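Worksheet for the structure shown next.
With one protein chain held back, the other chains of the complex are shown just where they sit.
For clarity, chains are labelled A, B and C in written order, and residue numbers in each chain start from 1.
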Amino acid sequence: MNLFWQILFDGFIISSIYAVGVVGFSLIFGTAGVLNLSHGAFLVLSAIISWFFISHFHLPLLAGMVVGVLASIAVSYLLFVLLINPIDKSKKIPTTEKEIFILTATLLWSMIIEELLDYFFSSNPVVVPPFVKGVLNLFKMNITYNEILLSFASILILIILWTFINKTKTGKVLLAASMSHDGLAISGIDIKKVYILLWGVYGVLTGLSGALLASFLGASAQSVPSLTGLAFSVVVLGGLGNITGSILAAFLIGYIQTMTAYLISPAYTSIPAYVILVLILMFKPKGLFGRF
Amino acid sequence: MLIPKDRSIIIGIVIFILLIFVPYIFSSYVVGVFTIALYFAVFVMSWDLLFGYSGEVNFGSTFQIGIGAYTAAILNINTHIPLALCIVLGAVAAILSGLILVAPALRLKGPYFGLITLVSVLLLEQFVTIFAQYTGGEIGLSVPGIISVSSKINYYMALLFCAFSAMVMLVIARSPIGLILQASAQDPIEAESLGFNITKYKVLAFGISALFSGLSGALLVFYLGTASVSLVVSIAVVLQIIISAIIGGRRTIIGPILGAFFIILLREWLQPLGQLSYVVVSIMGLIVLLFLPDGIISLFLRKN
Amino acid sequence: MSVFKKIALIVAVFAFVFLPRLVFAAEPINIGIIAEQGTLVGDSIVNGAKLAADQINAKGGIDGRPIKLFIYDDHMRATDAVQAFQRAVYDHHVVAVVGSWISEVALALEPWAARLHTIYITTGAADPKITQVVHNNYNMYKYVFQLKYNATEMAQTVCNFIRDDLVKQYGYKTAFVASENAAWTEPLDAEYLKCLPQTGIKVVGHMRFAPNTTDFTPIFTDIKSKNPDLLVTGWAHTGLQQTVQWHEAKYPFLIVGINAQASTSDFWKKSNGATEGIISQAEGSPAPITPKTIPFVKEYEKVFGITPAYGGYTTYDAIYVLAQAIKRAKSTNTDALIKALEATNYIGVMGHIEFYGKESPYAHGIKYGPSYATGVMLQWQHGKLETVWPPHAATAKVIIPSFVKK
Partner (left out) sequence: MALLEVKNLDKYFGGIHATDNVSFEINKNEIVGLIGPNGAGKSTIMHLLIGLYKPTGGIIKFNGEEIQHLSIHKRIKKGIAVMFQHSRPLSRQTVLENIELSLLEDKFQFFYKKGIKEQAIQIAKKLGLELVYNKRPSELAFGIIRRMELAKALALNPKLLLLDEPFAGLSHLEVEEFSKLIRSLTKENFSIIIVDHNVKAVKDLVDKIIAIHAGKIISTGTPEEVISNKEVKRVFLGEQTKIENSNQKQTDLNAKILLEVNITSLSYNKAQALRNVDLIVKEGQFVSVVGLNGAGKTSLFKAIFSFVNYEGDIKWQGKSIKHLKTAEIVNLGISFVPETRELFKFMSTEENLNLALQKVEKNEAKKRIEEVYSIFPRLAERKKQLASTLSGGEQQMLTIARALVQKPKMIVLDEPTLGLAPIVLEDISKVLDYMHTQMNLTILLGEQNLHFALRHSEKVYLLEHGNLICDCTMEEFKERIGEKYLA
């Protein structure tokens, strides 16, 4: 029984953090059609910048996070302006190969961020300080208030994102962009402005989730590939571009990992998740929930 | 008048002839770097054969490379079979691992296939870590067997191997098989309706790509005397392979050799910058990607 | 034909880049340092070497010849390390290569030291396999030295401390052993499981976790369910996440053992102070281990702004040991130098340094024991790194964190 509660709580905490970490990847694919393989680098960048400003300049926690989010927005726009847009517009690159060019470009972008972080902040992981202190002893478990807060903050961000996209005038434009770019254009909406909005939202999202992620799991330049891999897996599992699907898939992967850790061994945490991912793709090639 | 197609072969021959003289010009260390670049070039060519001719974006080429390399290394450490046999068995294991990827490649497209191949690498990485007592974990494994201590012998070995691989792959790329592969990549239904059983060709392409990847991986291990995740498995290696292929000039077989040399030598040359060297290499890669989308080789292929 | 022109141009560029490296004056004594820069231990290896070389050069070098360091970053990759080793030998004509704190890297370099007949001293890798290889095939591997105790000896240090201090003073009875899954922790764990019962501690569980683990909740939960007094550790590649998560969730067991990253002041900042109370073994500390130790640490802190991790102590000593050996051998000839190194008898910052002979299973490892070097145990107390063991070097007594059961 104890184990049951443990898996339930731990799984929820880790899953909600995963969900907030990957949802941006899904958003940017669904709306802009970009598989951003530098997603992990965005998360780590904002986490390390936040940590740096908090621990070296003694900024308050939230102020440090704001700096992290700003950094994330900056690299987001840079990626769009320097790489995505030029490749999109390029006449030299055949349309059928744009996808692989964007993949390669985002990979290189990821390496640049990763190596710069490594250079300036070393490859040692950093942990963003806890937002609150203290421990909750429940069912013989040690759950820190910080984990609970992180989990709630993640869910809150997801709810805000959902509300923004589904309920606000501006947000609906993003949602619409995932269905038809031409439809937006003939509705009199400048698609370029949509992109600016989109990459901004993406930057904010990765910025916030990076700091949350690093408050629990820590972040280092070396964790970039595994974070990108996680985002990629979760999002494909949930159905590319399907935001709700990605969130559900994050919970699925999070719980599978937690169950593996508790019921089999912590050493094998990610293996069952990967195997299940492969099986699902083989039998349901469009992911569990398809597109929308 | 030369048509561009033949030009890339001429470039290949010129590169080969130039490379023959490397040990007479440069220090042993530089020769060592060139040796690694040659093995790496085979990785990139194998990737290019799959991508350029069969249209599959394989994020898992280190799945084959790693399986080939680790099989050979583990056999070498734990058995007494000769080195050459270890390498051959490594290559066989690599082909089998390549065939594992064919099944999804026939069913899945685009990012979905990409993810499967990516996951195959992540899984292999996990297994290497879990079975650290056999594999040396994340950092690596040192093997007793080694091809040679002489940098010259190693270099010429690698050069011959690379030239041989390039030749075989060029022959395949230029052969009816290459043409049919390209047709099935471009429009599978059309290729089928010209009477080709495209499954057969995809299996062959994956097999050949895996064979050379695995061979090269095993040889590299016995050149350096060490097998490690960061050398033959990690995603970073895949990225370097893809980036080299695109920078060199995809779908040309020779272009990837240029790309491999570009990446490895540039990084070596920028070594004084320390970690920043990777940043500079990546930025150069982006510049080539944006302004020379057909790769370095297109500089030489431009029509008069 | 423009194609050939272009190729010629490329050849010219490469020639221009690489040719100058062929010509090199051999006046200074070249030493190669291979380290994992960007890691706390790796950086301290580089810093320790720099400090020693600067000091020796300031005093006129080795018989008038200055030491010149060539520093290579292996990015924690065996391949990069092998390439660096080749470069050191071929391009920079080094007398010896020093460094690396990762056993897998050191093991990968070992055959290259043999193949290229170049002395290699690891100052951070702990796997006893490194010296066993020398013992088993001395003629081939005589080039390799391990200026650091091996993992088995490190485990003994931890056991000795637990016996002398924790068992005697606090009456702790049970322990759980949890190490990262890496080459160096295999002999370490084996020794822990052997020596802990001898100190009167009952081992209630043992596990090895993947070095890429980030969420330690399941692991700590499992450990907590076994209710041990102590968590005995073998952490070097990892350390931060579990330290922070242990501290934040206030698991009621004391962490003692090896937490290599925790042996430098930088770790306090990285963990936001969560390292308070953690006890770790190290090769040296800001304590009077020998008369040279405290001046060294002071100097180090002055130059680099942080205290050294264990690699700083060992590498600093290694450069001095090497310098003295060159002086005694009056030559940089490899075989003569090996003889001189084998005859080392030197008081360094980490203790009295002598190497085991080839008949020892730890051939070319340093002697371990009360009259040689024994290592120290450190504890983070109120943001300061205090030495709590051995008694003659101790600067403070162990403090048990409030949430740990006493």
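Simple rule for what comes next: a contact is a pair of C-beta atoms (placed from the backbone, for glycine too) under 8 Å apart; a residue touches a chain by one contact, two chains touch by 3 or more.
What you are looking at is a predicted structure, and each value in this text was computed from that prediction instead of being measured.
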Partners of the unshown chain among those that are drawn: A, B
From B:I172, B:I254, B:V281 or B:L301, residue that would touch the chain that is not displayed: B:I172
Hidden-chain contact residue, picked from the options B:F26, B:F196 or B:Y223: B:F196
Omitted-chain contact residue, chosen from A:L45, A:I143, A:V173 or A:A221: A:V173
On chain A, residues whose C-beta touches the chain left out of the figure: 169, 172-173, 175-176, 179-180, 182-192, 292
Interface with the unshown chain - residue positions in chain B: 171-172, 175-177, 179-180, 182-183, 186-187, 189-190, 192-198, 200, 204, 251
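Here is the rule we use: only the chains that are shown with their structure count from here on.
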Farthest chain relative to chain A (centres taken as mean CA coordinates): C
Separation of mean Cα positions, chain C and chain B [Å, integer]: 36
Intercentroid distance (Cα basis), chain B paired with chain A, Å: 31
Residues of chain C touching at least two other chains: 38, 76, 181, 210, 212
Multi-partner residues of chain B (each touching 2 or more other chains): 126, 130, 274-275
Interface residues, chain C side, partner chain A - complex: 38-40, 43, 76, 181, 207-210, 212-215, 217-222, 224, 240-241, 244, 248-251, 261, 269-272, 274
Chain B-touching residues of chain C, taken from the complex the two chains share: 3-4, 6-7, 11, 14-15, 17-19, 21-22, 37-38, 73, 75-80, 82-83, 86-87, 89-91, 102-105, 107-108, 110-112, 115-116, 181-183, 186, 210-212, 237
Contact set on chain A toward chain B in their complex: 35, 82-83, 86-87, 90, 92-93, 99-101, 103-105, 107-109, 111-112, 115-116, 118-119, 225-226, 229, 232-233, 236, 240, 267-268, 270-271, 274-275, 277-278, 281-282, 285-287
